[in-house]
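To start, I am sharing the structure in question, which I have written as structure tokens.
A single protein chain has been omitted from the complex, and every remaining protein chain is retained in its original position.
For reference, chains read A and B in written order, and residue numbers begin at 1 within each chain.
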Amino acid sequence: MEKELIRFENISKSFDSTDVLKDLTLSIHENEFVTLLGPSGCGKTTTLRILGGFEMPDSGRVFFDGMDITSLPPNKRQLNTVFQKYALFTHMNVAENIAFGLKIKGQDKSMIREKIAYSLKLVGLEGYEKRSPSSLSGGQQQRIAIARAIVNEPKVLLLDEPLGALDLKLRQDMQYELIRLKEELGITFVYVTHDQEEALTMSDTVVVMNQGRIQQIGSPEDIYNEPQNAFVADFIGESNLLDGIMVRDCLVNIGGLDFPCVDTGFGTDNPVDVVIRPEDVELSSSGEGQTKGRVISIVFKGVHWEMHVESDIGITFLVKTTDHFPVGSTVGISVDPYNIQIMHKPVSEDAQVYGQDESSEGEGYEP
Amino acid sequence: MLRYTVRMSRLKGKDMNRKKGRLLAIPYIIWIAGFTIIPLIFILVKAVTDVNGSLTSANLFAIFDPLHRKALLMSLSVAFFSTLICILIAYPASIILRTSRITNKSIILFILILPMWMNFVLRIFAVQLLISNNGVLNYILTAVNLPPLKIINTPWAILLGMVYDYLPYMMLPVLNSVLSIPEDVIEAAQDLGSNRFRVLTHIIFPLSLGGIGSGIIMVFVPSMTEFVIANILGGGKIQLLGNIIEQEFTVTMDWNLGSGLSVSLMAFVLITSMIFGRNNEDTAAGISL
Partner (left out) sequence: MKSRGILGKIYIFLVMLFLYSPIAVLVVLSFNNSRSRVVWGGFTTKWYRVLIESKSIMEALGTTFILAILSALFASILGLFGAIGIYSMRRRNYRIMLFCTNIPLLNADIVTGIALLLWFVRFLPLGFSSVLLAHITFNIPYVILCILPKLKEMDVHQYEAALDLGAGEAYAFVHILIPHILPGVLSGFLMAVTMSMDDFVITYFTRGAGVNTLSTLIYGELRKGIKPEMYALSTILFFVVLILLILVNLPYERMFSKRTIKKKVNIEK
């Protein structure tokens, strides 16, 4: 692991008595691509803005390279931001936009010109110096915003939902573009998004946030495969989120049926949340398996079929498979022990928010 | 949730530079206090006191004195009819501009609004020139063997002058509200089976009420408080409330009575604004050229 570059320590922030961040502590390392992921209002943007210097936390401190920067104004920080809607200076052309930070630093003109050309090349917009931002497409404006930030050679680049305004195809292209840029520049990226696919594609580390608290920090694989609570499981990808009882280590009872699993340390006869990813539910046409069920709907999704299967144990599973089973047919259902993820039921009130109103989804499909 | 998000987005982005920004308003706040609020307090104080400085309500109710009642009625009726005539002229014009395929609409708009910006006294002067007994209008009428119009120094002249002066003030908000109705709303109404007339009565008219409201305020308020037009086109023979107030300040020099009448007048103005000024925040905002 590289050395720690940024540390948030017990950050709290509220707007008009609404708590937006609650005691947030987070470390970001050098050369890491960190994504703050969560639904709108979860505090991810506020976290980024505190790092950028646009908001002051009510309590807690922010360290950068070991130095307390909590009350340092944005212009004194060694990081640059790519804003959600780019925030290009509409009264300046592309070159003037990019040169803005360099001019303030008092760099000489030929140097600035070189750097503009270099940064434009990096984002694939050579020769756009004299264009006005308003004459560019969304994707191009986005690239200019990135060029304007990275030309200052910041140690950290902050990106606030930078792809939010782009259409799907462009968004996917830009994801690869950003990964490439990060590798080329070798700096830290702190990225904010509500799009889990974006987070999983680009990040080294994903920080899942909800209701002002960090729910889980981990690599994309960890987050997807080993969600630590029901919120993460539900927010990242689709999942069957079920109520279960941990009979003993490596055995969980779901809907009256015991399933072998690999998790330990949940005690005996404790209620737990169980996650089974739709692609991990195995169906067999022969009807053999841990239990049986009936296909009640099927939709073609391109690479796979997505269906709802009503099982004999009273649970309707969401299933993704490349095999086709007609509606009404009886199928066998089984789940590999490795694919059953056991999680503690939420304890604190804040963490529980998810479980209350959306738990019905855990039961799967309701026709 | 949406509400929360909207509120958040408004709060964010201003947090840091907000406090310093607010300080910039200080000179302006001082100015408002010194030249808007204090003068209003002064006129209120004058209105409820007599020459000796003791409290009285006589000045406030003087507007209903037999002496002033005639002026009040004249003011109200002139203001009412000039407002009405302005609507009757401006509304069809805006509908025509909306529906017909006249080219260079923006230039026509500009021309219709332009007189608003010309010196007010000068425009009354121009009207006087036109309608005076030996003016151009009568010259033309006599030339085509029609009887000359003797309207100068009558209430009709005042009415004409007000319509002339304030028509652009009605034109602007009405045009603006009618023209800013999105075409797809009208197309949707047609799609749902409305004919042209129904579109007019059920879509365009309700949607332009805000503009009409603004127009009413912008015509009624100044014509209710007018004294210049009456002095020039009425030849000083017809007294409006504005004339009486003006004379209290320039001739009779009873400033308490003048203030009392002004405050009562302001009450009329406020009532009108409150009745017609609701829900028209956006419609009167501007006009596209």
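Going forward, a residue touches a chain if its C-beta (ideal position, glycine included) is under 8 Å from a C-beta of that chain, and two chains touch if they have at least 3 such contacts.
Keep in mind it's a predicted model, so treat the numbers as computed, not measured.
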Of B:M74, B:I151 or B:L167, the one touching the omitted chain in the full complex: B:L167
Sole contact to the chain not displayed, among B:T83, B:S208 or B:N231: B:N231
Subunit B, residues in touch with the chain not shown (by the definition above): 13-14, 17-29, 31-32, 35-40, 42-43, 46, 89, 92-93, 96-97, 99-102, 108, 110-130, 132, 134-136, 139, 164, 167-169, 172-173, 176, 214, 217-218, 221-222, 224-225, 227-228, 231-232, 242, 245-246, 249, 255, 258-259, 262-263, 265-266, 269, 273, 277, 280-281, 284-289
For subunit A, residues in touch with the removed chain: 52-54, 73-75, 77, 80-81, 83-85, 87-91, 100-101, 104-105, 148-149, 152
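The rule is simple: only the chains that are shown with their structure count from here on.
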Whole-Å gap separating subunit A and subunit B, where each centre is the average of the chain's CA atoms: 56
